[in-house]
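A protein chain is absent from this complex, but the other protein chains hold their places.
Chains here go by letter, A and B, matching the order in which they are written, and residues are numbered from 1 within each.
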Amino acid sequence: MAGVLLGLAAALAGCQREERQLRLDPPIADALDKIALMPNRIGGAPPDVYFVLGRPYEVNAYNLSQGKRLYAWFGCKSCHGDGRGGSGPGFLDGWWSYGPEMVSIFASIRDGRPHGMPAFGGKMTTDQIWQLAGYVQTIGSYEGKTAAPSRNDEKQTRPAENRAPAKLLFDEGPSPVHPDQGPTP
Amino acid sequence: MIRLRRACSSALLAAQLAGCSGNWQSALDASGTSAISLKHLIILIVAVCSLVWMLVMVALIAALWRSRDARPASPEPGRERRLTVAVTGAVVATVLIISTFTIMSFVATRALSVAGRDELTIRVRGLQWWWGLEYIGPDPTSRFETANEIHIPVGRNVRLKLEGLDVIHSFWVPSLAGKQDIVPGRSNELTIRAEHAGIYRGQCAEFCGMQHAHMALLVIAEPQADYDTWAATQRQAAARPTDEETATGLQTFLAKPCAACHTIRGTSAAGTTGPDLTHVGGRRTIAAGLFETTRGSLAAWTADPQTIKPGNNMPMVPLTPDELRAVSAYLASLK
């Protein structure tokens, strides 16, 4: 009995991680756009439908890899580099200016942020923004997610997202540790 | 809204069914210099092989026929010797035939690889799941970008520089030439020449993922004068909107995600992820050979690309019916 349940659980997890949701129905896309942000626009709650779908932009391999393509296609590299930052902040130093929650990252991409982050709301669909947000969160994650993308076929500048580059690079130093951040990630 | 989109795409499918049909993508309907010589080789080899097969079948049937009369089963030296002679003869014939084939293909291969003077060079980029084209001329002003539709002058050698940017694709227009893979990290080339004017269809021949089935292109061979006119048009920037609807269309295009991926020369749309749309209305097909270009097909495609071609990289951009109408009118006007 326990075995059957375990198998079912594995089956569900497997389906969810590998399923390729290619077309988001417009009403769901609209609903996904309605996040509830805190007044300071940091943190908040994604809409209920996000959980009903099973947090697809964090655990689904296809969405994460699409996010990685969007990162390249929409020129994120020009400011954020490979995740180490440039004229924009990096994602690998363990410091999230507006918090590591998906809603905050989503809001940053959609609405933009002060000091140079443009709003992509008009340039990307809701689906794409969520995909990109999921990917960006993965870059800075301290745990290499199984569903995270692996390296690209290009010059390697840092370990791929499934190897938890943030953790590796943090351990290595000498990247500046933000004062507010504890001794270990 | 969804219902509208679905209805649009199914109406389009019906329209497509009524569209033209013919052997415009067949190795047996050859119009290119190398495809014609390949066709002759194919017919010759197939004919010889069919003859061989028939001979074997005659021998087999005769053997089965013979067996009806009951004879002693024990092998007898005289019969064994005759069988040995027959088998040896058949093996010698096999050796002769395949040696001939080998020499023939060697000669034909040499003929394929010796190309004449190249007069026109096109950079062909195979992408998931469309074809990016860049015409390279003698000077920078003569170069231009287009997608999914190659125009070539009849009777001239055209050199295609095949450039792989994502996965492996294979450039294949069977009526013009044999295929050549497009391999990332490698520069392959193919020279084609059309002997007759016409429209030839080609399709990616190496499995390249989700929409491998819908990665077609057209090669349009036309007289030099027509080609020159076409090329001159292509070099120009996009036509300006002439009426209110198309003007709204352009504005919507620029305000919505469209412009982030597509270029329309002469406007501020300069994305490079998707095909260049500067003269999209003048191309015969959209979505890599999927539909004939009409205002309706453009609207259907823009409205719901993921139902029509699931998995392609164009997202479903939410547009109101008015916006959709305006954008499709504008795109159709980009001759």
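Keep this in mind: a residue touches a chain if its C-beta (ideal position, glycine included) is under 8 Å from a C-beta of that chain, and two chains touch if they have at least 3 such contacts.
In this text, contacts and distances are computed from a predicted model.
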{"item": "Options \"Sugar ABC transporter permease\", \"Imelysin family protein\", \"Xanthine dehydrogenase family protein subunit M\" or \"Cytochrome c oxidase subunit 1\": UniProt name of the undisplayed chain", "value": "\"Cytochrome c oxidase subunit 1\""}
{"item": "Residue of B:108, B:154, B:197 or B:231 touching the missing chain in the full complex", "value": "B:108"}
{"item": "Identified contact with the non-displayed chain, of B:144, B:172, B:227 or B:301", "value": "B:172"}
{"item": "Residue of B:60, B:232, B:255 or B:270 in touch with the missing chain, whole complex considered", "value": "B:60"}
{"item": "Contact partner of the left-out chain, one of B:137, B:209 or B:223", "value": "B:209"}
{"item": "Contact footprint on subunit B, counting only the chain that is left out", "value": "13, 16-17, 19-23, 25-28, 35, 37-38, 41-42, 45-46, 49, 52-53, 56-57, 59-60, 62-64, 66-67, 70-71, 73-75, 79-80, 83-84, 86-87, 90-91, 94-95, 98-99, 101-102, 104-106, 108-110, 112-113, 128, 166-168, 170, 172, 174, 177-181, 183-186, 188, 201, 203-214, 216, 289-290, 310-311"}
{"item": "Interface with the undisplayed chain - residues on subunit A", "value": "10-11, 14-15, 17-20, 22, 61-62, 64-66, 146-147, 149-156, 159-160, 162-163"}
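To be clear about the criterion, only the chains that are shown with their structure count from here on.
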{"item": "Length of the line joining the C-alpha centres of subunit A and subunit B, rounded to whole Å", "value": "38"}
{"item": "Residues of subunit A touching subunit B in the complex", "value": "20, 22-27, 29-30, 69, 73-74, 122-125, 127-128, 153"}
{"item": "Subunit A-facing residues of subunit B, complex", "value": "1-2, 184, 255-257, 259-261, 273, 304, 306-307, 310-311, 313, 315-318"}
